[in-house]
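Apart from one protein chain that is not included, each protein chain of the complex appears where it belongs.
Now for subunit A:
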Amino acid sequence: MKERLEALREEALQELQTVSGPQHLNDLRVKYLGKKGALTEILRGMGGLSVEERPVIGQIGNDVRGAIEAVIEEKQAHFQAAETENRLRAETVDVTLPGRKLPAGAVHPLNKVQQEIEDIFIGMGYTIAEGPEVETDYFNFEALNLPKDHPARDMQDSFYITDEILLRTQTSPVQVRTMKAMNGAAPIKVICPGKVYRRDDDDATHSFQFTQIEGFVIDRNIRMSDLKGTLLQFVQRMYGSQTRIRLRPSFFPFTEPSAEVDVSCVQCGGNGCRMCKGSGWLEILGCGMVHPRVLEMGGYDPEEVSGFAFGMGVERIALLKYGIDDIRALYTNDLRFLSQFARM
């Protein structure tokens, strides 16, 4: 019996070397190790063995089984690996084909810039005040020290609806509304973004409808040096810590002293380039100390408090920031243009 077992081992191991695939392997397992397989067949004859021989032959039988199983397992592992490899090969994708696009829309560039500016001022302790786009002559002009027939009204020809009601030409009336709402309380620190309207013929740099952001601070002991400090902080957050500002005396009816503010060119840093027309400076803001008459009309005592105000055109900032050369592009709403702003 021992010889038969040894022969079986020999035969099985030999045949297993020729195994051609997982099915064949399984057939051989059944053939040699199955319930009706060759090994079982041989061991069935154990009944005729002596008590002494039985454990010996049993041991040999187990050895043979073990040897065959080991090879079968090895072969099986081999076939599985090959099969996995085949499957993976079959599943290979072309990683250079484009991915499935997620939807992506863009916030309008004007709002994008506006939000950025708002966030800077919120970080500096400002809140955002809003007011109507259709305004009274009183809030838009008179309460801002621009009585009827004031020559400075030339500067901003307006869209009137009636003699007393017009499309606001500036966001400054929100200053007055804020003062009245605050009813003499200080401090006030607000910015007022919004649409404004002037009788300008549209061209590359003018739009009859545009967006302003006005800033406005009132408290005891507000100084012109605070205005400079505030604007410097703002432009450095907006354009980088190397940015410098330059104030030039100017005139606005609602501020005194008044200034135009230049920032060092955002493109060349002040060396002079095409964007700043070689001057190294870009004009982006108007500002000044709130005129005492404006404080009075807002219900504040100019002897008790002082304040500053500043204003900027969002379009101009957007044009500079994004390298847009025609303001009308912002109002044409061409999706090929707008979709370029779907980025952080």
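Keep in mind that, in the parts below, contacts are C-beta pairs under 8 Å (C-beta built on N, C-alpha and C of every residue); 3 or more make two chains touch, one makes a residue touch a chain; residues count from 1.
Operating definition for what follows: contacts and distances are computed from a predicted model.
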Record-based protein name (UniProt) of the chain missing from this complex, from "Phenylalanine--tRNA ligase beta subunit", "L-arabinose transport system permease protein AraP", "Ca-activated chloride channel family protein" or "ATP-binding cassette domain-containing protein"
"Phenylalanine--tRNA ligase beta subunit"
Considering the complete complex, identify which of A:36, A:100 or A:274 is in touch with the unshown chain.
A:100
Missing-chain contact among A:29, A:75, A:291 or A:316 belongs to A:291
Of the residues A:18, A:221 or A:242, I need the one that contacts the missing chain.
A:221
Among A:32, A:197 or A:239, which one touches the chain that has been omitted from the display?
A:197
Considering the whole complex, not just the chains shown, which residues of subunit A touch the missing one?
97-98, 100-108, 110-111, 115, 118, 121-128, 130, 132-136, 149-152, 154-155, 159-162, 165, 167, 187, 189, 195, 197, 199, 201, 208-209, 217, 219-226, 228-230, 232-233, 246-251, 253, 256-259, 289, 291-292, 306, 330-336, 338-339, 342
